[in-house]
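Every protein chain of the complex appears in place save one, which is left out.
The block that comes next holds chain A.
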């Protein structure tokens, strides 16, 4: 991780040959402009890194390049000719492959079967396994990772699995390889192996499009940087023209006002106290994702937990809410140990969680907006085992008004709402239970900047009425908004704690993300 950026590519004098370029590429979803007229080039045998905060448009751009979605306007020029990809298969035919953050391997199948999945080599006697194995062996040898072709993928370490993905991409003669956060789940030594493979690929003329939140780490491998912010390209440059500060400056830009910490109210007693919490890793029980962590939050206080992916934020919050079992420690809510209580009992005592993935954990898609809003507070409108429709409508109307949901009415389907309004439904649902402590895991994920500001205003409003708020984020800008206190998490521990007057540089330094020289 602390490796110095040694491999500056400027050494070779050959001018960089442009393989693929995007010209005025734009993409909108309904009225939301995810990408606005983006221009950039991918050079042969070079690593082009996309920098940008969550929601800046990196993943949209990547999906366009790999044929997952089609741009609303603009064109993609491959080898001087405009092309359009109808599907990922189509993009692959043109030599463009993508390796997603979540690997798309079948863990039950062998390395060989994964590499040839969907395009098995035929022969007179069925699949020609011998030839497949031979080619697999050759590929793995090229990548300096001599794994037996018959090893089941589930027996491989994550880093090795990633290399199998790369091998699969190479086996279809990919010239452009898009890698989305390839290092987020890798150990330091596995990152070394991956970077060596990337350098090998470069030497063979393969172009890499690299996306990562680890700025410093990404810089060690980058040749060209492209920075996106709110769907526009704000800057681009060669490695020898740029440094970390330049990236951060262009990533964050003029800050949209996400509010400031609410003042003027008296902070109360400690509402939530996490004491010496440890959580074991599900995959590797000996390892801890959260490691003896303690945190106290007072009534009326807003605490922001900043950390990269894999820092243990989600696990910590889910554990406090009762979703994830802990291997050690106590959760104390207003002086009472709630560690043994169920999720429902914790909600009843005033401790609620707004989960990170609202599609998977937050919303019931088969139910209406109103039914989703009232789901967590059914008890409040139940009398003698019966729900009262009149009381329920009251709860729903109050929630819609409190969190300002734009909807056709309580009967509207959840799918008819925008991402921001869906998020407000999840928040409104939990606030309708009248909690003392609300935990929010990445509340701004995938919502636009306006909705983001509104969500933070809601939090500030709640805190000024005595609510204790804990929210997690991986965006620096959000730490500097409504939080009274910023806690930086790294590898399951609290790396640093700051007041509201913290700067971006301090947070980044503490998270191990970057050291600004």
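By our rule, a residue touches a chain if its C-beta (ideal position, glycine included) is under 8 Å from a C-beta of that chain, and two chains touch if they have at least 3 such contacts; residues count from 1.
To be clear about the criterion, contacts and distances are computed from a predicted model.
Of "Iron uptake system protein EfeO", "Monosaccharide ABC transporter membrane protein (CUT2 family)", "Dihydroxyacetone kinase" or "NADH-quinone oxidoreductase subunit C", only "Monosaccharide ABC transporter membrane protein (CUT2 family)" is the UniProt protein name of the chain excluded from the display. Which of A:295, A:376 or A:468 touches the hidden chain is settled by the complete complex: it is A:376. When the omitted chain is restored, the residue from A:60, A:136 or A:399 that touches it is A:60. Listed residues A:142, A:243, A:361 or A:398: the one in touch with the omitted chain is A:361.
Checked against the full complex, the one of A:233, A:247, A:347 or A:458 touching the unshown chain is A:347. Screening A:23, A:100 or A:397 for touch with the missing chain picks out A:100.
Residues of chain A that touch the chain left out of the display are 29-30, 32, 34, 59-60, 63, 68-69, 100, 102, 104, 321, 323, 342-344, 347-348, 353, 355, 358-367, 371, 375-376, 378-379, 382, 385-387, 413, 415-419, 422, 429-430, 433, 446-447.
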